[in-house]
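Showing just some of the chains, left in place.
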Amino acid sequence: MDKTRFEAFSDGVFAVAITLLALDLTVAGPGHGSLAHQLGDRWPSFLAYVVSFFTIGIVAVNHHALFRQIARVDRVLVFCNLLLLMFVVAIPFATATMAQYLRDGGFDARLAAALYAGMFVGMSVGFFLVFWWSIRRSLLVVPLDREQARAAMLRFGVGNVVYVVAVALAFVSPIVALLLCAALAIYYVFEQTPTADAVTPT
Amino acid sequence: MDKTRFEAFSDGVFAVAITLLALDLTVAGPGHGSLAHQLGDRWPSFLAYVVSFFTIGIVAVNHHALFRQIARVDRVLVFCNLLLLMFVVAIPFATATMAQYLRDGGFDARLAAALYAGMFVGMSVGFFLVFWWSIRRSLLVVPLDREQARAAMLRFGVGNVVYVVAVALAFVSPIVALLLCAALAIYYVFEQTPTADAVTPT
């Protein structure tokens, strides 16, 4: 398995997915009311765009950090990584759908927000599987001992649980679920897959 | 010929093609029935998306594995590789078309599924040609002897034949043809272009 090219392929997918987010940013054009009004009406699209953009961006950066720790890649890791990417690629769809329904107020808005947060659940589970498998099969450059592995997976895996909470919350308040997703993106700016150093109390 | 940049170009094409698959994931939006209903109606799109995503992903990974074995690249190899990529790039089109027609039941559904499987025939023939030419012209890092080459091509080429079977099967049952394509993606997770070691009985 060629680790370098697999990273390049993943980077390509992240880069295209993050850019396709902007395809949902459009206005109907002349003859559909004033431009200011149209732009104002599209605020859910702009908000969703910013949240999704930073989420994918942070995931890409953490993906870089994780793969620096990984010494070699096997078939199962490749498969887990494809699972992660499959959800990343579907994020523009979930983003556009949520933006379409956010102002609806009814059950559809809740379902759309749950779909959106659900995509992040899939993505973070995929990410977690890559991390878990690389620990289990000792694919890391610096292996973690049992204690460190547990601490690392706990600390990193907490995000997965919060994304599941966001799915549940979506059925109460779509906008709060979206803001929770935004908060998680910020959380992952500071919390990446811990290295042996980071999880050892010393 | 610069092998590294040609690989980077191929990776770029794989990454964009795999991401464009998701452009077909859309719902009509508010005013076209409940969102749950719309999502339920689109199950062929979601199923086709997953199958196509993993197929392109596995092909990209096997492409990495094959090019690691290839020492140098000549004009004919470049041309065969472009042929492979031409079918990869057309997969989002075939996927969207099959998803549109899958629930139709009639002849159009069969034709759409045959078109879909046919794209995979083209892709796997392109892949096979790259492999065959690199053996014939001794472009491999570790050359195979005549016996090994035959065994390697037989073992790898069996997928091509099964994709042709999928095309024929599409005219009987589109959904079975789709599932056969899914099975082949899983097959190629475990079966890549064999190296000299792999095909020697010893």
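To keep things simple, chains are lettered A and B as they appear, and every chain counts its residues starting from 1.
Note that a residue touches a chain if its C-beta (ideal position, glycine included) is under 8 Å from a C-beta of that chain, and two chains touch if they have at least 3 such contacts.
No experiment lies behind these values; they were computed from the predicted model shown.
> Of the identical chains, 2 are shown. What's the total across the complete complex as given in this file?
Altogether, the complex is made of 4 copies.
Methods note: only the chains that are shown with their structure count from here on.
> Counting only Cα atoms for the centres, state how far chain A is from chain B in Å.
26
> For the complex, which residues does chain B have touching chain A?
For chain B paired with chain A, touching residues are 7-8, 11-12, 14-16, 18-23, 25-27, 29-30, 34-36, 39, 49-50, 53-54, 57-58, 60-61, 64-65, 67-68, 189-190.
> Quick check: in the complex, which residue numbers of chain A touch chain B?
Against chain B, chain A makes touches at 1-2, 5-6, 8-9, 11-13, 15-17, 20, 23, 75, 78-79, 82, 85-86, 89-90, 92-93, 96-97, 100-101, 104, 107-108, 111-112, 115.
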